[in-house]
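One protein chain is absent from this view; the other protein chains keep their places.
Per-chain residue numbering starts at 1, and chain names A, B and C are given in the order in which the chains are listed.
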Amino acid sequence: MRAVVKSAPGIGMDVVDRPIPPVGSRDVLIKVHHAGVCGTDLHIWEWDAWASGRLCPPVTIGHEFAGEIVELGPEAGHEGLFRVGDLVTAEGHIVCGDCVPCRTGNSHLCVRTKIIGVDRDGAFAEFIAMPVSNVMKLNGIPTEIGAIMDPVGNAVHTALEGGSVPGCTALVLGCGPIGCFAVGVLRAAGASLVLASDFNAFRRDLATTMGAHHTFDPASQNVVALVRELTGGQGVDLVCEMSGHPAGHAQAFAAARPGGRVNLLGTPSRTTEVDFARDVIFKGLTLYGVTGRRMYRTWIEMTQFLRAGQLDPRPVITHRFPLEQIADAIAVIKAGQAGKVILEVAS
Amino acid sequence: MRAVVKSAPGIGMDVVDRPIPPVGSRDVLIKVHHAGVCGTDLHIWEWDAWASGRLCPPVTIGHEFAGEIVELGPEAGHEGLFRVGDLVTAEGHIVCGDCVPCRTGNSHLCVRTKIIGVDRDGAFAEFIAMPVSNVMKLNGIPTEIGAIMDPVGNAVHTALEGGSVPGCTALVLGCGPIGCFAVGVLRAAGASLVLASDFNAFRRDLATTMGAHHTFDPASQNVVALVRELTGGQGVDLVCEMSGHPAGHAQAFAAARPGGRVNLLGTPSRTTEVDFARDVIFKGLTLYGVTGRRMYRTWIEMTQFLRAGQLDPRPVITHRFPLEQIADAIAVIKAGQAGKVILEVAS
Amino acid sequence: MRAVVKSAPGIGMDVVDRPIPPVGSRDVLIKVHHAGVCGTDLHIWEWDAWASGRLCPPVTIGHEFAGEIVELGPEAGHEGLFRVGDLVTAEGHIVCGDCVPCRTGNSHLCVRTKIIGVDRDGAFAEFIAMPVSNVMKLNGIPTEIGAIMDPVGNAVHTALEGGSVPGCTALVLGCGPIGCFAVGVLRAAGASLVLASDFNAFRRDLATTMGAHHTFDPASQNVVALVRELTGGQGVDLVCEMSGHPAGHAQAFAAARPGGRVNLLGTPSRTTEVDFARDVIFKGLTLYGVTGRRMYRTWIEMTQFLRAGQLDPRPVITHRFPLEQIADAIAVIKAGQAGKVILEVAS
Partner (left out) sequence: MRAVVKSAPGIGMDVVDRPIPPVGSRDVLIKVHHAGVCGTDLHIWEWDAWASGRLCPPVTIGHEFAGEIVELGPEAGHEGLFRVGDLVTAEGHIVCGDCVPCRTGNSHLCVRTKIIGVDRDGAFAEFIAMPVSNVMKLNGIPTEIGAIMDPVGNAVHTALEGGSVPGCTALVLGCGPIGCFAVGVLRAAGASLVLASDFNAFRRDLATTMGAHHTFDPASQNVVALVRELTGGQGVDLVCEMSGHPAGHAQAFAAARPGGRVNLLGTPSRTTEVDFARDVIFKGLTLYGVTGRRMYRTWIEMTQFLRAGQLDPRPVITHRFPLEQIADAIAVIKAGQAGKVILEVAS
């Protein structure tokens, strides 16, 4: 089969032939239809410090995908839940299931997590074998959307964790694809006011398309002052911090109302100076660090939104390439004028 | 001033002149614009067992209203939160503030609660004096809507209590005004599937107008079977029981999914046989009894929905009468072909 | 190996030789040290309506046990979490892992649940094979305690679900073994006042031994009046209903404070008349039906209590028999003068 592989340390990836992966007793083999290209894939392409410290080439890249079940391992078809021909996606974090986090609803924090496309072969290929426990049926959701349920799930986790969204006011800092998805999730979940901020006008337009009531350009506008003005002086109930920048953290703490919440998904590459007294303690704030997706509450919530038509993430998809053009896909992401980029593998 | 008064034990009410009420040091005097007629008012009109055991005539009737502040008691204007001319509504349950329920977020269960229009003079009058602690500013919500925020608040309390509504599936049993409001609240709060049931076709149509995806007639349809069919065999996440009938309870328990929730607002006039083993314990259900509105979380949530235009309860309003025609208002409610009935007092 | 088997429909059980069970790829084989006899086993002995409708003889009985791992299936030793020689117990509900309840933290409500000793061979035997996903290490907890972690877990689930126990007031209705365990759990969890009620003086004494501040005899005392007197007129924050009798339900609803909680574990054999208006709605009560143990939050909490010495369930163990004397074990339970009864299988 054709696959995008990190063959050796260094910049770039190769499109090569690899054998179809073996199917374990509780695995399903999936023919990939669509796959999503993520910022993580860019790090792997660039072979930055994180990537070179984590990946052991050769490894097939890609962790966002959807496709069709073409084979079931001998113990994977129990109860008839899954059948050949089912269109499915999958949680790309493969966890142990037996540690304390896994046994207390925190599988997304399992220390034995293996991520497809990073720690084992991934989805930028014609076929992928996945443990059946990680597979989710699409039940009518198109594979193009199924292919991006990993990052949409990040947005669902960030938007819904810990507070009651219906009727709330929210600010999304950073309008990359996950930030734009978060705007759509917040609207679907009944938020009354959804604000969004990004330096990039293209991304602000995507956020507006996804339902943001107002967007801000931090280069020319005082985001915190505008948030306060639009919330009767209070600040927002919830900040979804997607930028990963110290400046975003400062805005998040200042824009949240007393007693409010800041859910942090954007991964910073450096430290942030925090005035805990002024910004957290006296304000009674709650901060929460978002990793992955809750298994599988996040997936159930997301599936409901997508099936009911409350959330349509497709406006965020701006580019589509065949598998062989992975270099072009990486290039448009680097250029900064893209939303979500999709690989069309088969259909 | 003109007022609708229960002058003495027995059926009916009188429209009479009464003095404008005195304004306590922490009270505001409100000129009533609109008032809502409630099933409770019907019980008082009919002078049933509950009414005759609770009311001490003469008492001015009415607990749902909105209007304009025309006077502030000397300690009611603190911090400039309220001013003469403000359009407001009010929580009609006046609580002690110092008991254990009041001090732990359960004021709606205060045993010293005095309800306006029941335990003290109410709002079917040109003026009413209210403790400032109970008053809520409308800030742009029309007084016609403000007048029904008491029952809309019942619906908000029932729909939002204890579970996460975004993406959920819900069934509303009983499509009187509060049931219809609950349909609208569930849609505003991001429910993915809202089902509703009532014997009365007029009410089912109102539920559809408010956003129900499907409505059922229990006289001719198997509600539980249809709910299961529409939820992949699971049952719904949440049942809002608004009927107060034993048959509604049975449907509620059967239609909820394992691990689901039944919030009960409809007040039964008799007991229900419950099979706790089959219907509650083996299903892992949670049941919750809804009284009034959470003070004031429910009001804040409702205000957000109304101001953002996510919820418009006005389609449920089917009749409007001047204060003097209280008898006509009661008559249309008794006839069963009404949604919410409003008294237009002033404007 | 020796095993207690329901060989055929009808009263009684047989002690017979059966082959050591086969070990699946993700199973562990456990040499049973101790096993607990449950009320469920009594139903199976008596072959009542429930038992005859559910069991398919021949089946080895017993679902509460602890022992030593003597063999690991080829895929059961992953990551070295479990090794031969480990002392362990196990959750006896074997669930599918892939349905909506399983994927949303409600595995205890999985509709495909197979219970050991009921739906498949159980633990009243020298050896049992269990899926590794259900196995819990004892890490220093004696196997005698390990053998009763199933019913202690029922008590933990009932006592800790849905409210904050520290500082709370609680009433346990029914002082069978699980009721007595619940008393101990509530004390370990920091309840400020633990009350308990049972008709049986022997059981009331066990409840006192486990830490009940006061016990009541409903035959001669007004339980509700005494509860109110001891709680400043309020009623208790939490009722653990372990009796399964309609009279217990009535007491539960009356003894709970406004806004309080009733967690129901006792399985009624008939229906209960409920006055929802007076007892649930106007009181703002929450009712919750308890099935099994939360997987695996309940187990983690229980393990913490047992390892730290905060909870010692052994005073509830009143009788110990060898496996062959299952008939004697059943007889003392039927006589009503027993707490928990243990089978000593090996050591």
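Note that in this section a residue touches a chain if its C-beta (ideal position, glycine included) is under 8 Å from a C-beta of that chain, and two chains touch if they have at least 3 such contacts.
Nothing here was measured: the structure is a model prediction, and the numbers come from that model.
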Residue, one of A:H108, A:R204, A:H319 or A:K340, that touches the chain absent here: A:H108
Of A:M1, A:L42 or A:V274, the one touching the omitted chain in the full complex: A:V274
Selected from A:V152, A:L287 or A:V345 as touching the chain missing from the view: A:L287
Residues from subunit C at the interface with the omitted partner, ascending: 160, 164-169, 188-190, 192-193, 300-302, 304-305, 307-308, 310
Residues of subunit B (touch criterion as defined above) contacting the omitted chain: 25, 75, 78-79, 81, 96-100, 103-105, 112, 132-133, 295-297, 299-300
Positions on subunit A contacted by the hidden chain, ascending: 100-101, 104, 106, 108-109, 111, 162, 234, 244, 249, 257-259, 264-265, 267-269, 271-277, 280-291
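In this text, only the chains that are shown with their structure count from here on.
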Per-residue multi-chain contacts in subunit C, two or more chains: 100, 104
